[in-house]
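Only a single protein chain was left out; the remaining protein chains are all shown in position.
Naming follows writing order (A, B and C), and every chain is counted from residue 1.
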Amino acid sequence: MTTLYALAYLLAAILFILGLRQLSSPRTARNGNYTAAAGMVIALGATVPQLHFTGAGAVIVLVGVLVGASVGTIGARQVKMTAIPQMVALFNGAGGGAAALVAVSELLTFGSHPPINEALPSVFSIVIGSVSFAGSLVAFAKLQELMTGTPITYPGQQLVNGLIAAAIIGFVIAVLAIASIPFSFLSLMVLALILGVAFVLPIGGADMPVVISLLNAFTGLAVAASGFTLNNFALIVAGTLVGASGSLLTKLMSDAMGRSLRNVLFGAFGQVRTTAGAAAGKEGRSVRTSSIEDLATLLAYSRRVIIVPGYGLAVAQAQHAVRELADLLEKKGVEVDYAIHPVAGRMPGHMNVLLAEANVPYEQLKEMDEINDEFKDADVVLVVGANDVVNPAARTSPGSPIFGMPILNADEAKNIVFLKRSMRPGFAGIDNDLLYDPKTIMLFGDAKDSLTKLVNAVKAA
Amino acid sequence: MTTLYALAYLLAAILFILGLRQLSSPRTARNGNYTAAAGMVIALGATVPQLHFTGAGAVIVLVGVLVGASVGTIGARQVKMTAIPQMVALFNGAGGGAAALVAVSELLTFGSHPPINEALPSVFSIVIGSVSFAGSLVAFAKLQELMTGTPITYPGQQLVNGLIAAAIIGFVIAVLAIASIPFSFLSLMVLALILGVAFVLPIGGADMPVVISLLNAFTGLAVAASGFTLNNFALIVAGTLVGASGSLLTKLMSDAMGRSLRNVLFGAFGQVRTTAGAAAGKEGRSVRTSSIEDLATLLAYSRRVIIVPGYGLAVAQAQHAVRELADLLEKKGVEVDYAIHPVAGRMPGHMNVLLAEANVPYEQLKEMDEINDEFKDADVVLVVGANDVVNPAARTSPGSPIFGMPILNADEAKNIVFLKRSMRPGFAGIDNDLLYDPKTIMLFGDAKDSLTKLVNAVKAA
Amino acid sequence: MTNELLNELTFFVLAVFVGIEVISKVPTMLHTPLMSGTNAIHGIILVGALFIAAGANSPVTVILGFLAVVLATTNVVGGFVVTDRMLEMFKGRQAAAKTAETANIK
Partner (left out) sequence: MTNELLNELTFFVLAVFVGIEVISKVPTMLHTPLMSGTNAIHGIILVGALFIAAGANSPVTVILGFLAVVLATTNVVGGFVVTDRMLEMFKGRQAAAKTAETANIK
């Protein structure tokens, strides 16, 4: 019988690996998720017959699963596409919390002098799981705008964080070397929760996807550690897979943004953001605006229009409005394409998902490499709530934080139209000279409003 | 102590994996080989203290290691670069043979009714190891031209091979289910040796690299199986790594040649090679030749020359002569590049290795994708012992065996010069229309002779 | 070191390599779904939570067990469902493209 369970866990691990492989390619990604889910069903199916229920145990398992499944399903189904990162953060935090609680329960059963090979992974799981839990909640709060998205820093912050970490190490030693008593490992948990909060507070809201990915890897490692405590193969392998792949993914994500992971996590310390200063310094320069009607005429009589969607489009939920405008223009014989920058928006693939949701046909979505040579032939580039991804400073100003990042060549088009609310810079906090370009027309206002007005004006044109 | 050995084996496995990773990238490949070798040293170092020597045992281990190490070192050091595939075949066969012998020894110690979980991997190892041993020897013989390189087929061959396979299955069942006696498993070994020979005979000499790669994967699996018998972690993981990566590599190799693995292994059955017919059909057409002096003038007064090396260059050992000619032309102000087709020669990377050996500077070697657009600007393309890799039929004749294979655009150059011995086709056995092109000049003769003559003529020009 | 621990260590090491290699060539577009998918996989902690909760026999373990099961189940179920929703969009895209093609043929 145990052999059967072990084989089931092995099968589950194989399915997880195959699922991950499929998830790495667009064509098979959705199947990959099913494959992994099948692995999960098998692992759980092999677990249930191994359980010895107490009366209370049966009740809490039943109720717990029902509650968890409902919360998970409803949360996952209701969430808006733009809010997916914070939803993932919540789910990830839940996993981290569960890992910490499992480890606490295990330590309770071991008595005050557990063997080191059980106690060590347990305290690891408590610390890492709790950091992941608390950190994920802060990430959620930042993204959901329950709190400010700007980095929260204060003098002496690094010292405070250092002290928390030192206290954690002290308690770890206490549990392992002196006595594993509830006071010690509960203190450990509380301190780790505080550390989790302190870790994420100084990181800006826009960097949250990277942080969530890192915490995701943390949870994986905590789960693997629980596997060592429980001597459970499935937990070890699945947790390690997530820990390893999640770490690499975190690196790939910060690479895609043209930044180092170090800079993402600790950039707020000792570095003054230049947002305000840079924006102020250029106040003297003038920009060109235009009436909605003139813009509509320009668009309607163009041969070729390229739309560059960015973070502001997501915020304004303007994807359907932008599609309406594009459809209208196409009916008038204008050739319309969307140029998707790899890190447009606030999470990788953000724009692809949003535009797909708005049913924009696949062929109209062009990756950066594919379309960058075509901007020079475009009559109008319509930049909707994007900024950094078209900032020529990435090519021209070696001092700029985004220098070296490949950008969309919007500046090569005959006309550039920006739909944004103000002259404020984008995520990178640096001014964009393209806004002041003689070829550029600004249309201030919320992206969705502006687009709706444009649609009406084009209809009239 | 056993823990220490186990950790050493684990470390060895990690080093093997890291070594393989490094081997997959040109920059780190050589270090990768050292990394893997370090893993081997650690695994062997952890093995020696575990051995319990009998008197005879000590002697044969000492002598055996000395003999093997000498043979291996001398063989590996003396072999010419062109002969590397057959050398690898020999070493691979040695590994397969060793795996089979280890399995036979194990079966001898188990008595006539071994537990199935020991006997099954043993017989697997005997069969696969022996096939690999015998098959590698045949591959060696074919490549070393100890026997004909053309596929050896006869009527009823598939039936005979089927019968051998059936007999093997019969003996496997006998060993596992009836009695594990020396007669049975020695018969098994003999039959597997015969199967190995029969398997490789009908495969053409030019396909040997793929076959060797496949047999390499076989040996890996045989070693892994021995690991199951001996309950040795290092053997299981290292063998499996080779088995898995080798299988994929085999597929990648046949892909690079534009053929399916099935076609490589079983293509000779039921398929008539069209070599003779095709060559004969075009006899009426005329080709252009020229004097050495005229050719030398053409080359010396060109602005740009591209050299396309192929299998014939390897056979003629003309790499140094070709370099001499190129250096001479460069001194005269001609821009010279080498265009390397991925499957030029008879093993992947063949041309790179040969030209590197002749000290051709790195920047002059251009991969196909890099140089294909530049042929149209070349005054002369010098095709040295190559044929299929410049055959336009790959682009134009849907019926051709190489149709769809990407080729070098030599036909776009202003002049094309072929250095080969005759009008005979290349490896694919199909005629090359480019030989009859009005822009083409044929210089018949051994590549090295022709080049030496050209060098002298260019010096005089 | 026990034999068991050794084996577990080995599983860990091999899984690290598998995890890293499998991811090493994923396009940016898929970063978010991949993060979400792996997030669902570590919901396997539910297996551990079930062992704890099923055997709960004191008020403390009942509370711990209950919370662990709720959190872990949320992780698993929510993780897979939200990943599927994201990937549905991608599929929808290709389906949309197909519909568009069929429309063109008419």
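The working rule: contacts are C-beta pairs under 8 Å (C-beta built on N, C-alpha and C of every residue); 3 or more make two chains touch, one makes a residue touch a chain.
Worth saying up front: this structure is predicted, and the values here are computed from it rather than measured.
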Among the chains presented, those that the missing one touches: A, B, C
Selected residue (touches chain absent from view) among B:A141, B:V264 or B:V343: B:V343
Contact with the hidden chain (one of B:V71, B:L146 or B:V160): B:V71
Touching the absent chain when the full complex is considered, from B:Q144, B:Q157, B:T240 or B:T452: B:T240
Among B:G333, B:P361 or B:G404, residue touching the chain not depicted: B:P361
Residues of chain A (touch criterion as defined above) contacting the omitted chain: 3, 6-7, 10, 13-14, 17, 233, 237
Interface with the unshown chain - residue positions in chain B: 12, 16-17, 19-21, 23-26, 29-30, 32-34, 36-37, 39-40, 43-44, 47-48, 50-54, 56-58, 60-61, 63-65, 67-69, 71-73, 75-77, 79, 81, 84-85, 87-88, 90-92, 94-95, 97-99, 101-102, 104-106, 108, 117, 209, 212-213, 216, 219-220, 222-224, 226-228, 230-249, 252-253, 256, 342-343, 347-350, 352-353, 356-357, 359-363, 365
Those residues of chain C which, in the complete complex, touch the missing chain: 7, 10-11, 14-15, 17-18, 21-22, 24-25
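The definition used in the following text is that only the chains that are shown with their structure count from here on.
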Separation of mean Cα positions, chain C and chain B [Å, integer]: 42
Distance from chain C to chain A - Cα centre to Cα centre, in angstrom: 16
Where chain A and chain B are represented by their mean Cα positions, the distance between them in whole Å: 46
Residue numbers of chain B (touch at least two other chains): none
Residue list for chain C, restricted to those that touch at least two other chains: 1, 17
